[in-house]
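Let me give you the structure first, and then I'll get to my questions.
One chain of protein is taken out of this complex; the other chains stay put.
The chains carry the letters A, B and C, assigned in the order they are written, with residues numbered from 1 in each.
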Amino acid sequence: MKQNSMLAMILAGGRGSRLHDLTNKMAKPAVAYGGKYRIIDFPLSNCANSGIDVVGVLTQYESILLNSYVAAGRRWGLDAKDSGVFVLPPREKADANLNVYRGTADAISQNVDFVDSYSPEYVLILSGDHIYKMNYAKMLAEHKACNADATIAVIEVPMREASRFGIMNADEAGRILDFEEKPEHPKSNLASMGIYIFNWKLLRKMLVADMKNPDSSHDFGKDIIPELLNDGKNLHAYKFKGYWKDVGTIDSLWEANMDLLAADNELNLNDSTWKIYTEDVTTLPHYVGPDADIKRAFITQGCTINGEVKNSVLFTGTKVAAGAKVVDSVLMPGAVVEEGAVIHRALIAGGIRIGKQAVVGSADSEHIELVAKRVKGVE
Amino acid sequence: MKQNSMLAMILAGGRGSRLHDLTNKMAKPAVAYGGKYRIIDFPLSNCANSGIDVVGVLTQYESILLNSYVAAGRRWGLDAKDSGVFVLPPREKADANLNVYRGTADAISQNVDFVDSYSPEYVLILSGDHIYKMNYAKMLAEHKACNADATIAVIEVPMREASRFGIMNADEAGRILDFEEKPEHPKSNLASMGIYIFNWKLLRKMLVADMKNPDSSHDFGKDIIPELLNDGKNLHAYKFKGYWKDVGTIDSLWEANMDLLAADNELNLNDSTWKIYTEDVTTLPHYVGPDADIKRAFITQGCTINGEVKNSVLFTGTKVAAGAKVVDSVLMPGAVVEEGAVIHRALIAGGIRIGKQAVVGSADSEHIELVAKRVKGVE
Amino acid sequence: MYKAFGIINPAGRHIWVEGLQSYRPIGAISFMGRYRVIDFPISNMSNSGIDRIQIYIRRKPRSLTDHLGTGRQYNINSKRGRLEVLFTENGAEHDIYNTDIASYSENMECIERMHHPYVVIAPSYMVYSADYSELLQDHIDSGADITLLYHPVDNAKEAFLNCNTLDLNRQKGVLAVERNRGTAKSRNIFMDTYIMKKELFVELIHKAKSMSSMYTLADIVNYECNELDIRGAAHHGYFGSITDFNSYYDANISLIDLKNSTSLFNDDWPIYTKTNDSCPTQYFDTSSVKTSVVSNGCLIEGTVENSILGRGCHIKKGAVVKNSIILAEAVIGEDVHVENQVVDKRAKLLRVKEIVASKEKPGYIKRDDIL
Partner (left out) sequence: MYKAFGIINPAGRHIWVEGLQSYRPIGAISFMGRYRVIDFPISNMSNSGIDRIQIYIRRKPRSLTDHLGTGRQYNINSKRGRLEVLFTENGAEHDIYNTDIASYSENMECIERMHHPYVVIAPSYMVYSADYSELLQDHIDSGADITLLYHPVDNAKEAFLNCNTLDLNRQKGVLAVERNRGTAKSRNIFMDTYIMKKELFVELIHKAKSMSSMYTLADIVNYECNELDIRGAAHHGYFGSITDFNSYYDANISLIDLKNSTSLFNDDWPIYTKTNDSCPTQYFDTSSVKTSVVSNGCLIEGTVENSILGRGCHIKKGAVVKNSIILAEAVIGEDVHVENQVVDKRAKLLRVKEIVASKEKPGYIKRDDIL
C-alpha cells in the first residue's frame, strides 16, 4: 500500500451464461484466452504492473477454480510481504446470514471491512472479464490532478454501437455531465469501461447509504454513479486508447483470439515492458512434427503439432495429429485433433477430443461452432 | 503432491461461540495464541513440516480475516510452484445455490471437485482450532503399513475426562473396534483428535452416499466413521503422544497460554526442527525500559514494557507503562496497559486499552476475566 | 523423504563447454529451449522429496543465482526447504586445485550443519530423470557404504570421453572408477551421482584433502574401492552428459526426437524451471517449421528444421535455420542461412547470409554478437 495508497477490487462473480458450456464449471473470468491466459490475468497483471499491491477478487458463481487460481498471487508477483490477492466470496457474519451479492455495489458493501483493514485513500473497481492493458497509475495521477471524487475510464466506441454501452457525456475538461445506461439516442460515444477510481471515504459513505435504500439495485452503473452525479460530485472521464474487449459471447471470444494473429495486433502480448502474467505450466516447449504445416497461428508450450494449422490459436497442451486440418479455429487447453479430422470456424473446449476423420464446423458458417463434447471419429 | 500424494483439508468454519467477544469478528481458528501465532498456524505449519504441499481450508463464519490470513500461503512456505493454501467457502454452482456447510462431512462433500483436481491418493482431514505439533508423514506411514482404510489420530486422556470426547476402542494392533461419541461409561481413554487420513477413493464414495442420505447429519464423527465401522472397514488408531489442546473457552485459552511459561513446556515452540510459522510482522524487537521488572513471561516483538510483568504472555505490539502491573494474564495483540493499572488473571483482547490506575481481574477469581472493551482509568 | 539432503556438485576442471561456459557455469546453460541444465538435478531432488539442496558454484554466479531464486519454481517449501548457493572463493578458473573436494572443504561448516543422515550428490552437468528416494531406499536396504549411479552405453568409444566409468563385478560391486579412454564400446558410464551417509561423505572429504590437493571425490571413492562396500546402480531412460561443446549440441538435438524426449520428460516427474512469462509463439504467413522444438515468445516468418528455438527468437522472412540450437532472444535476419550452429543469447545474425558448419563440428555464435 505504500506506493500509491490504492487498493483494487475486481468484480469476478458473473457466470457469463452466453458463453454456454464454457462456463458450466467455471466463472467467466476464469475462461481461457490467447493460448495460455485466463481472462482475469489481464486486470491482475495490469494491477501488478501499475504498482498495486493488494487486490480483492469478489467471486461467487462456481468459484472453486477461480478461487484457487487467483489465490496463488505469485502468478502476478502479488505475493510479497505486504501484497496479496484475496478471494472475497459472500460470507456468514455475526449479524448477517450467508447471502449472495445482489449487485456490483453490494459486493463491495459486503466487504467494507476488508477494504477498511488496509485504510486505502483510493479504491479501484475493476471488472474481471475484460481483455486490455492499462496503466492504472496514470489513471490515478489524472484522478488526483483533476481533484475528482470519482474517475471513470471511458473508451470511444463507434457511434452506431454506442447504445449497447453505458455512455458518459463529458465536457472538454473531462468532467462528466451525465450518464446513460444503454441509451436509445446516445449523446456521445464515450462508453464506460466499468473501471472506477473512488476516494474511499466518499465511496464508503455512498455504499452505507445504498445498503439501506430498499429501491436500489446496488449497482455501480445504475445506482452509485447516478447518485454521485445527483449530489453534484466531480466525476471525471479518463479517456483510454487501445485494445479493449468484453468477450460476452462465443463469437466475440473467438474474435478476440483471432485478433492476436494480426502482425501488428493492438494488444501486443509480446511487449516485455507490460507482460501479462499467468499460470506457470510445467511442459516442454511445443513440438512441431515432420508433417506439420503452420501458417498464421498463435501456439504455446506443451502443444504437439503434426498436421495443418491455419489462422488458428492453439492453447496449452493441444495436439494436432498428422493429416488433420485446423482452420480459423481456437483449440482450448488440452484439446486433441486426431488424424485426418478437419475443423473450420470452431472453438473446441478444453480437453475435448475430435476423432479421426471427423469434420467440425464449416468454412462459411455465420457463427462460430462451440464444441464442448467429444466428437467421435472413424474407429 | 509428488512427495506423499496426500492433500490436507482443514475444517475452519466454526465460530467458537464460547470464546465470546473474541470471535465476534473472526472465526475461532484465527484467534491469537502464544504471543505471535494464530491457532490455525499449528495445523498449517504441521502440514508444511510434514511435506504436504496442498491444503484446502474450509471457511464459513466471518471468514474475511481468516481467508486473507491463510490465503498468503507464503507464511508457511506453501507458496511454491505446485503448492498452495486454498480457501474454500460455500459457493454457488450451476446446479446448486449458495448454501452453508451442514456438517464437517458436508464441507468436504461440497468440495469433492477441488480434491479431485489434485487426484490425491490420501486425504488428511484436520481441525483448524487445535494446538499441537504432529508429523502427519509418520501417521501416513503407519496408515500405509497397516493397510488401513482410514486412520484416526487418538490421544490418551485422563479416564475421568473421557466422557467429554469421542472415544475409540481399539485392539492391541490399533484396529478400531468401535467408536462412541461422548460416552457416559467410556470403555477406553483413547480420544479422537479429529484428525483423519482416508484413502480418497473410499472417502469419496462414502461422501457421495452420505449426501443422499436424508437422515445424516453429514458429520465425520457421527456419520462417516460409524458407517465405515458398520461396513467392516479397517480403521486404525494412530496414537499420538505430546501436547494437544482444544481451546474452546476463555479459561482453556488462557491456560494454553500459561502452559508456555513452564521451563520445559511440552509444546516447545523454540524447537528449530519443527517451527511454527506465522505472519511476519514488521516491528522492532521488543523494548524493555529502565523501570521494567519481568519474571516468568513470554514476550514477542513490537512490545514496549516499562512496568511489572509476572507470569504473563504478551502478544505483538502490547505496551505496559511504568508503574503498571500485569500478573497471571494474557495481553492480546496491541493491548495497552497505562501507568499504574493493575491486571490479575485476565485476558485482554486485541487493541484494548486499560486506563491509568485501573484495576482489572482479581488474583483469586475462579474464572479468567475476558476484557474486550476499553477500561477507563483515572483521567 | 527427509533422510537425505542434496548436493549439486560443480563441474570439474576437465569439463568445459567451449563458448557458452565463458558466460555462465554449465548448470546455467540453456537446454531444450526453456530449461537450464541444472533444472534436471534439482527437479529430480525436489520430486524425490529432498528439500534441502546445496549448489556449489565457482564463478559467474549471477545467471545461476538469478535463475534459482529461492527455489519456489522447483516446488520447494520456502520455509522448511532451502536452496543454498555455496561459493568457492579460493582458486582460479583453470587452477589444478579447482576440485569438488576443495569446494566442499571450503564450505565444510555448511555441510556439517545439515542434520540429515544421508547425502545425495548429483552433477550440475548431466541430464536425466531419476527417483533418488527409491535409490536411497535401495542403498539403505543393500547395506552398501556408497551407491554410484551409472548408465550402460555401447558407444563409449566415440562418446562420453570426458566421463568416468565404473568397473563392476557380477554383484555390481565397484572395482574401480576410471576415466573413459575410448578403448571399448560397452561401458558403464558413471553419472557422477553418489549416495552415502553424510558422515562418510565428510570423512572422505578430509581424507581426500590429506592425500592430495588435486584429488576429486571420484578419485577418493576409487581409492576406497577395496576398503568400502561400493556398489553401482544402473540407470534407465534418457541420459545426456554435457562435458564439452559437442556433447551439449548432441544432447539438445537428440531430444528433438519424441522418442528420446518422452523417455526424459513425463507427467509424473515434472522438470521445473523458471517461467519467463513470454506469450505464445506467433507463426506468420511465410513460416515453415518442421521437426523442431519451439519455445514461447518467438516470431517465425522463415523456415526452421530439426532445430531448437529458445524463448523470444525472431526468425525473419526468408531465413533458414537447420540442425541448430538458437538461444533466447536471438534474431536470424532476412535470408540468412544458419546450419549446424549454436547461436547464443541475443545474438543477431543479420548481414552475413551463410553461417554453415558441419554436423560433426557445429559452429558457435557468441552472446550479443552481431554478424
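Everything below uses one rule, namely that a contact is a pair of C-beta atoms (placed from the backbone, for glycine too) under 8 Å apart; a residue touches a chain by one contact, two chains touch by 3 or more.
In this text, all values refer to a predicted model and were calculated from it rather than measured experimentally.
Enquirer: Of B:His185, B:Lys212, B:Lys241 or B:Lys295, which residue touches the hidden chain?
Expert: In the full complex, the listed residue that touches the missing chain is B:Lys295.
Enquirer: Using the document's definition of touch, tell me which of B:Leu269, B:Val327, B:Val359 or B:Ala372 contacts the absent chain.
Expert: B:Leu269
Enquirer: Just name the one of A:Leu78, A:Met206, A:Ala237 or A:Ile250 that touches the chain not displayed here.
Expert: Residue touching the absent chain, from the options given: A:Leu78.
Enquirer: Can you list, in ascending order, the chain B residues touching the missing chain?
Expert: Counting only chain B, the missing chain is touched by 34-36, 74, 260-261, 263, 269-270, 275-278, 280, 282, 284-301, 304, 309, 313-314.
Enquirer: Over the whole complex, note the residues of chain A touching the chain we left out.
Expert: 2-4, 48-49, 51, 53, 74, 76-83, 137, 273, 275, 277
Enquirer: Name, in rising order, the residues on chain C that touch the hidden chain in the full complex.
Expert: Interface with the chain not displayed, on the chain C side: 59-62, 65-66, 69-70, 79, 84-87, 89, 277.
Please note the rule applied: only the chains that are shown with their structure count from here on.
Enquirer: Between chain A and chain B, what is the separation of their C-alpha centroids in Å?
Expert: Here chain A and chain B have centroids separated by 38 Å.
Enquirer: Provide the C-alpha centroid distance between chain B and chain C, rounded to the nearest whole angstrom.
Expert: Each chain's C-alpha centroid was found; their separation is 45 Å.
Enquirer: Listing for chain B: what residues touch at least two other chains?
Expert: 74, 79, 81-82
Enquirer: Where does chain C touch two or more other chains at once, residue-wise?
Expert: In chain C, 72-73, 270, 272 touch at least two other chains.
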